[in-house]
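In this view, the complex is presented without one of its protein chains, the others remaining in place.
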Amino acid sequence: MAEQRSLVMDADEIRRALTRVAHEIIEKNKGAERLAVVGIRRKGVPLAERLAALIGEIEGTKVPVGILDIALYRDDFMTKQSAVGQTDIPFDVNGRTIVLVDEVMYTGRTVRCALDALMDMGRPASIQLAVLIDRGHRELPIRADFVGKNLPTSRKEMVDVQLKEIQGEDKVFIQKSEG
Amino acid sequence: MRLKSKDILGLEEMGADEIELILQTATSFKDILNRPIKKVPTLRGRSIVTLFYEASTRTRTSFETAAKIMSADTSSIAAATSSVVKGESLKDTVLTLQSMRPDVFIIRHSASGAPHFIAKLVPSSVINAGDGMHEHPSQGLLDMMTILENKGKLSGLTVAIVGDILHSRVARSDMWGLAKMGAKVRFVGPKTLIPPEAAKLPVEVYTNLEEGIKGADVVNVLRIQLERMKKGLFPSLREYSQLYGITNERLKAAKDDVIVLHPGPMNRGIEILPEVADSSCSMVTTQVTNGVAVRMALLYLLMGGSEDVTAS
Partner (left out) sequence: MSLLLKGGRMIDPSQGLDKVADLLIEDGKIAKIGENLNADETIDVSGKVVVPGLIDMHVHLREPGFEYKEDISTGSRAAAAGGFTAVACMPNTHPVTDCKSIVEAIRRRAEEVGLAKVYPIGAVTKELKGEEMAEIADMIEGGAVAFSDDAFPLENSGLMRRVMDYAGMFGVPLILHCEDTSLSDEGLMNEGITATTLGLKGIPRESEEVAIARNLMLARLTGCPVHIAHVSTRGSVEIIRRAKEAGVNVTCETCPQYFSLTDEAVKGYDTNAKVNPPLRTADDVAAIKEGLADGTIDVIATDHAPHAIEEKDCEFAVASSGMVGLETALGLVMTELVKPGVLSLTDAVEKMTATPAKVLRLESGSLQAGKAADITVIDPEAAWTVDPSKFHSRSKNTPLGGRKLVGKAVLTIVDGRVVAKNGEVMA
């Protein structure tokens, strides 16, 4: 089974995309007041931290960051079991504008879990979604508000986002598996 | 990674890696207890039957709370038993309940080995909530979680368990779990309340309290029961308290940052004085909270599907 990997985003492209997304978030929300960024475990977390830092730099404020583990909200618990990680939302969710962050949006099910989890913690004023890569093939009526890059893919392909904080470098690959 | 067995019968047979998995998972669950909405949908529609042949409010409530937070449905059966009265046999009771297809049985029984007997009988998972003098695994796990939170590690710690070890399933579960994780365990109590051949277990045995808790990082105080005095195992509660009661003065023999655990309910003034029970080194209320977290973790790990998923 041959595997072909091709690079679709390098570190600079990722940096520029995130910077643009940060500006878009600020523009849409007319500033960073009442804003909070929540990363979906695992890879959404460093991206959320970067976005929060970028927004904070631009607006000159500190934007709170939260970590969301969605294992307990998955819809496939009957067949699969995932390790449960820490959820840490160190701010009051009520009345906030929350920007959920994930690295890849695919079927939309992960985001659905994240929405349920957030709602169980309180009543945000609104929830917006920022993703680095949107690879299509939605199975639920969910769309991202902010997209780093649209990447049309086939179902046979895998999108592998590597981040400096986890794998040591920023790169996005598409991996084709045959057979 | 997953648990190896469909049941949680004891810590003796559990691997250190399984214990670590449970403790890690429990830590993640604990945060749910601090949320305004203490509910996650994970076990929605799954059913849990608690079958308690011995009276217990705290353990039963703890399991029920854990189940409800996870959105599972619970039924509770409190059966009175007497070895003399031959009512419906345990086997028949369990088979009848099994035909309602519960996912998990949680059983507390006065006969050691009763959960093992049931686990062979039914395809559901069985959690031992305390069997005779044998084990109380969820208590052992919550004790370890409490110690771990406080000390940052288990390996290398000295844990002294004081009291009626002979009749204590908590002491045994603590021993198996802690020894497996590299802690040094001591049994401290009068000879009449130490199990036979205890020296062959992974513990050190002491009949003198001061020697037993000297330099200990953790002191776990067990409840002393009046019935044991009636059976001639020690002359009076007064004498027991004089020899083994935990006081601030006695605790000085342990480390300065010693923490005190108690499985509850406490006999204030007998095995433990209020000055200790209410002090900052007492972890009793934390134990109760951790109990719910541990039990949620156990339910989660037992009822999940067979494939592993790693969050990307």
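The first chain written gets the first letter, and so on, giving A and B; residue counts start at 1 in each chain.
Note that in this section a contact is a pair of C-beta atoms (placed from the backbone, for glycine too) under 8 Å apart; a residue touches a chain by one contact, two chains touch by 3 or more.
What you see is a predicted model, and the numbers here were worked out from it, not measured in a lab.
One chain is not displayed; in the complete assembly it touches the shown chains B.
Screening B:Ala198, B:Met229, B:Ala253 or B:Cys281 for touch with the missing chain picks out B:Ala198. Residue in contact with the omitted chain (choice from B:Thr57, B:Ser112 or B:Ser279): B:Ser112.
The residue from B:Glu135, B:Asp217 or B:Glu271 that touches the chain not shown here is B:Glu135. Interface residues of chain B facing the missing partner chain: 12, 83, 89-91, 109-114, 116-117, 131-135, 169, 172, 195-198, 200-201.
One rule holds for everything that comes next: only the chains that are shown with their structure count from here on.
Note for the complex: chain B touches chain A at residues 1-2, 24-25, 27-29, 31-32, 35-37, 39-43, 70, 297, 300-301, 303-312.
The touching residues of chain A, when paired with chain B in their complex, are 41-43, 69-74, 76-88, 103-104, 116-117, 120-122.
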